[in-house]
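A short worksheet on the structure shown next.
Complex shown without one protein chain; remaining protein chains in place.
Coming up: subunit A.
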Amino acid sequence: MSLKSLDPRVTRLNLPEGEVPAMEPKPELDQFETYEAFHQKKEGTAHTYVGPVHAPNEDVAFLFAKEQYSRRFPCVGLWIARTENIQVTPYVGDQENVYETITIDEPTERNEQAEPYEIFHLKKRGKAHAHAGRVMATSYPEALAEAKKAFGEKGPIVNVWVVKSKDVLQSAEEDKDMWTTIPEKKYREAIAYKVMDKITKYKEENKTTTAQ
């Protein structure tokens, strides 16, 4: 016997009916690694954290993040970084500045060529990390120290993320047209549904009330 459904497409799957043995636990990494996504809402604003995606590689992560995080709301740019490549400071309270509570082991001498790092700040718990800027450094701790000098002075900073720029996949200027289809999809907006006219007309014709 196979499973009968109201949906003919489900019936056609010929799924077994009745007791079925439990599924073997999914193997590790069946759902791939995680990547973190940052979007830019409009021109000139900082890239802001939107959430993670699971993907087999950076390019697929970009596609998934584009669907997941920029499908419904205005977006002009998207950055992707492998979770593993992001270094995270401890979290402090909402009124504190994390740069002042940690000791940063800055290297005394630089052997290697400095490279760019991206710095993200969380200003308040529960909000999203936003891009604070870019620094040149030869290591993560040095990048953190540079970040403190460059933009770590003002106000509460609850948490900092540091990632090498080369580990961030960034959407290109010329790819921006990938987000231009949004205005054609008004049927996905609450504002496209105007029911009050229909309801008012119905109520006038039928004299319904909200109390019964």
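Operating definition for what follows: a residue touches a chain if its C-beta (ideal position, glycine included) is under 8 Å from a C-beta of that chain, and two chains touch if they have at least 3 such contacts; residues count from 1.
One rule holds in what follows: contacts and distances are computed from a predicted model.
Trainee: Please identify the absent chain by the protein name in its UniProt record; candidates are "Tripartite tricarboxylate transporter substrate binding protein", "1,2-phenylacetyl-CoA epoxidase subunit A", "Sarcosine oxidase subunit alpha" or "Manganese/zinc/iron transport system permease protein".
Mentor: Not shown, but named in UniProt as "1,2-phenylacetyl-CoA epoxidase subunit A".
Trainee: For the chain left out of this view, which of A:Ala46, A:Val88, A:Ala130 or A:Ala150 touches it?
Mentor: Spelled out, the listed residue whose C-beta touches the missing chain is A:Val88.
Trainee: Kindly note down the residues of subunit A that lie in touch with the hidden chain.
Mentor: So the residues of subunit A touching the unseen chain are 3, 5-7, 9-10, 13, 15-17, 20, 22-23, 25-34, 36, 49-54, 56-57, 60, 67-68, 71-73, 83-84, 86, 88, 90-91, 93-94, 125-129, 158-159, 161, 185, 187-195, 198-199, 201-203, 206, 208-212.
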